[in-house]
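Handing you a structure now.
A single protein chain has been omitted from the complex, and every remaining protein chain is retained in its original position.
For reference, chains read A and B in written order, and residue numbers begin at 1 within each chain.
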Amino acid sequence: MAENLIKPENLVYEKTNAMTDRVLHYCPGCGHGTAHRMLAEAIEELEIQGETIGIAPVGCSVLAYYYFDVDMTEAAHGRAPAVATGIKRVMPEKYVFTYQGDGDLAAIGTAETIHACNRGENFLIVFINNGIYGMTGGQMAPTTLENMKSTTSPRGRDIKTMGSPLKISELVAELPGTYYVARHSVHTPANVRKTKRAFKKAFQYQKDNKGTCLIEVVSNCPSNWKMTPVESNKWMEENMFPYYPLGDIKVPQ
Amino acid sequence: MKELRLMKGNEAFAEAAIRAGTDAYFGYPITPQSEVIEYLMAQNPEERTGMAVLQAESEIAAINMIYGAAGCGKKAMTSSSSPGISLKQEGLSYIAGAELPCVVLNVVRGGPGLGTIQPSQSDYFQAVKGGGHGDYKLIVLAPATVQETVDFVKLAFDLAFKYRNPVMILSDGIIGQMMEKVELFEQIPRSDEEYDWATQGKKPGKDHTIITSLQLKPEEQEKVNLRLQAKYREVEKNEVLYESYNTEDADYLFVAFGSCGRITQKAMEMARKKGYKVGQIRPKTLYPFPVEVINKLSDQVKGILTVEMNAGQMVEDVRLAVDGKTPVEYFGRYGGMIPSPDEILNAFEQKFIGGK
Partner (left out) sequence: MAKKGDVVIQIEKCKGCEICLASCPQSVLGMSDKVNSKGFKYAVKVNSACTGCANCAVICPDAAITVYREK
């Protein structure tokens, strides 16, 4: 075998210092870990680790505060945008982000989400849309697709009685308070890199007091979708992306 | 400079909030306390002291904004009235669990449900027993005058930061709406103090700060509960406040708090004129409750009458304090009705004198 390449000067990629060394509690192949890392890399590259305050939701990412090596607060279910508002109003010079699942952001916390966006609160909302309640074991989420099975829609989501999957990103993009709204994914290396660029842009806009930025990450939940991680990513491409198309939803004029 | 003014209770509270160096107020309108946020907005405290004031989309949002601001080590407060305070219970439980300081004013109105906008003390249980889910306590202050409302704002923040615990000022529509002469304390500057428990940005070489009320392991959660209980025992030891009147020679004792305490005082004076040696305890802290003094006095008196603007809530705590040593009776009006001194005196005579 040729020369040993494993030396510090050849290093091209390692875990960012804006994440702690704790082992993530997420299921194998779950997009939460990748989304965390991209957000942390954005923070490290912008050199704002000491000036960032994050808010973890209630959901699978409730323990996100262990993984981001920045000051973190854990909010009640759905209340992260209100908590972020409280933080940002007393520490306007800090960078603030919330990290929320679809149940947290688009069901129990809908009012907090919409009003924070409507006020144009200067923080970043990271919205992980996996179409299901992961933490509580696979119940229907506001974003669960039509006919998609969950433990509370065992015959598939029936639009007539359960409503349609909610496109909350499109909804908040209508509000004057939002500045930048985009939908990404973390299921291929190229998409992962795009997601990080979106996070970085959002922090930049926050610095310039532009208003609320919401980055949705369409993600997988292999455990509750009852698929292997690789299958879940394929299923996501075929089923989630047609309804939740990736790309910018609202960009600065 | 100290300053004398004639002020409505709610407005005096708001003025005291600005002067106490409060960093943030978040609230949602509800009668009979909307004057608090109206006064704050009119005063433009953003200009006066840099204090943030925001009308939130709901009481749930407001209390969670408080949670965020309090977690930054800032003086944060909110105010509401009964139905709104019910909505704040989730947030209060989280704030108590995460051990953060904050001040909450409840200008109580009658209930249940939408009830009435008239004054009441029917949120006593909710205030002193925790209110939301889980084993926790609020420190509860009960002002009887506009002056006490003002003074308690300062005291409430001192206690909130001393114990890192939410403090509730349990007022009512009478005190909130009435005008009285009040001496305002001097402006206290807002503080930039750094706390190791607060999310103020991770410092180089230090661990990041985490604010949470979650413990997945029961052993860890029990440790949190034990720490909270130890804190509450300290509060009970150190922070009891009450006013006592004519207790030295008393044969009977009235116990009443807040605005009702003032009305009861009048009844006590009338009873004295009729020759009954009645004394009174007016708890100023409802939690911690003045257990010791009431217990001591129950060795001395032939009976205790609690007077409340509710269906009999504090009477339970009085009975616990008395521990069966002397009869404890209750009299009250509710639903927004206010007892008169005559009614109270009547009730006293019927319950304790008439039978003799």
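Criterion: contacts are C-beta pairs under 8 Å (C-beta built on N, C-alpha and C of every residue); 3 or more make two chains touch, one makes a residue touch a chain.
Note that the structure is predicted; figures quoted are calculated from it, not measured.
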Chains still shown that are in contact with the chain withheld from the display: A
Touch with the omitted chain, as defined above, among A:29, A:59 or A:78: A:29
Missing-chain contacts mapped onto chain A: 1-7, 9-15, 19, 23-24, 26-34, 37, 186-189, 192-193, 222, 228-230, 233
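Note that only the chains that are shown with their structure count from here on.
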Cα-centroid distance, chain A relative to chain B, in whole angstrom: 40
Residues of chain A defined as touching chain B within the complex: 20, 49-53, 55-56, 62-63, 65-66, 68-76, 79, 82-91, 94, 111-112, 115
Residues of chain B defined as touching chain A within the complex: 23-24, 26, 52, 54, 56-58, 60-62, 64-72, 74, 76, 90-91, 94, 98, 199-204, 208-214
